[in-house]
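Single-structure report; data block below.
Removed: one protein chain of the complex. Kept in place: all other protein chains.
Let's turn to chain A:
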Amino acid sequence: MSAISILNPKAEFARAQQALAINVSAAKGISEIMKSNLGPKGTMKMLVSGAGDIKITKDGNVLLHEMQIQHPTASLIAKASTAHDDVVGDGTTSIVLLIGETMKSAEPIISEGCHPRVVTDGLVVAKEEALKVLESIKIPVSLDRSFLIDVAKTALRTKVHQALADHLATICTDAVLNIYDKENKSIDLHMIEIMDMQHRNELDSGLVRGLVMDHGGRHPDMPTSLTNCYILTCNVSLEFEKTEVNAGFFYSSSEKREALLASEREFIDQRVQKIIELKKQVCPAGSDKNFVVINQKGIDPLSLDALAKEGILGLRRAKRRNMERLSLACGGMAMNSVEDLTPDCLGYAGNVYEHVLGENKFTYVEDCKNPKSVTILLKGPTKYGMVQMKDAIRDGLRALSNSIQDGFVVPGAGAFELSVHKALEKLPMDARSVLGVKLFSKAILCIPKILVSNSGHDTQALINRALYSKDGEGVVGLDLENGDLFNPVTAGIYDIYAAKRQLIDASVVVVTNLLLTDEIMRAGLSSLK
């Protein structure tokens, strides 16, 4: 009987072997699920929600978030592996698989009576060595476009099919290169807007060097296509709004009320007039220049009418986020009042036009001089496909921004894992850590093995060739296309440095914690239901 039941007779508990068995079975279970999804040749999973919504994905992060994991250990593993996804954006599945494999191999050793501490100490030694290998094989990143496209391709091919992945990789790379701040060496991914448009084909997706907004002019006489435009972004109400404070009580007569309303109206008209004056100043009659107003607040029909008469395109209720992006894409600044409008506040775009799709209008602001904010326009015939693409783009962008900021990438296609195995096999070690190191060295091979088996080649043959034959010397990767060995660097397959570091760190930490658990008890306050 466990001591806890003396303290709390209601406690549920599992001890020693039983506790280990629970943890191992959870880790094995979750890695069994994710196994088939690893790598560019992995299969997909279809998630059906209670309401019947469908999501098809092989992104480990998405899977772990959407599956209802109830087992406490499994959910811990899921949380640990997705924790860094927001930053790293890749490698979630690998972490889960490595944890599962290490746990699986540790179980017989501990069952034979070895103290878990011995195993975990060895794991720490193995981790240090693995990180040394990582440092030795990393490759510095250049800001070369084709190199970055290769990095993005590697990340994207594990999420969507190859043709689409290659297309999206180019888009992601161009987007990131556009917004890369060379002075501060920083990348703000928020400055890349992702818009979806249910239209045509996935491969029609593209990068707009400017902005696309999901609304258009609301007046029939407004121009739908303009070139050589000044852009005024503002947050000024051009809408007739009623006075609010207890108006109902205090009008003494209906004339007074009318007068008050008229003066309100006039107030709005004056604002519109100020904008029109500015337009006349910067676009003198006869010039080929045009004027666009993009307002965060409302513009009512009378104001729209006044603008339309001057040939100004007015957009109302722009997204707050877009206001910031607009001034980055077109230049100029967002104005909060019409009092001090000067031509300096205006941005510029070579081309502004409206695209109508059924009921929806889209306004493109393109050909900006030096856009610091761009839009990725995703197109596709189905909704679930677009969700897939959105998740993939998100990871692709993160992969790029991480590798630029790390300054390094790692040869992909299993090369890193194979090198770690080789290094660990050769590592001179003391007797105490030998169990852990051997265990980890065996476990890390699971990733190249699964990569090969997912692509339908002979696992043993290829892995043994990579490890023990002459072809396998130096840094080699697995050519999943032909079931052969190749140099990942010449093939242009790179993994993210941060993701690999994370793989080693996170898995060893989680495994250590799980192995050292000798008792699981549910003895907290009764749950809230």
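Here, contacts are C-beta pairs under 8 Å (C-beta built on N, C-alpha and C of every residue); 3 or more make two chains touch, one makes a residue touch a chain; residues count from 1.
Keep this in mind: contacts and distances are computed from a predicted model.
This figure omits one chain of the complex; the name its UniProt record holds, of "TSEN54 protein", "Protein CLP1 homolog", "Protein misato 1" or "Trafficking protein particle complex subunit BET3", is "Protein misato 1".
If you put the hidden chain back, the residue from A:161, A:185 or A:320 that touches it is A:320.
Across A:241, A:430 or A:518, the residue that sits in touch with the chain not pictured is A:241.
From the options A:28, A:104, A:215 or A:522, the residue with contact to the unseen chain in the full assembly is A:215.
The residue touching the chain not shown here, chosen from A:301, A:381, A:407 or A:474, is A:301.
The chain not shown here touches chain A at positions 49-53, 68, 70, 214-215, 218, 237, 239-242, 244-249, 261, 298, 300-301, 316-317, 319-320, 358-359, 383, 527-529.
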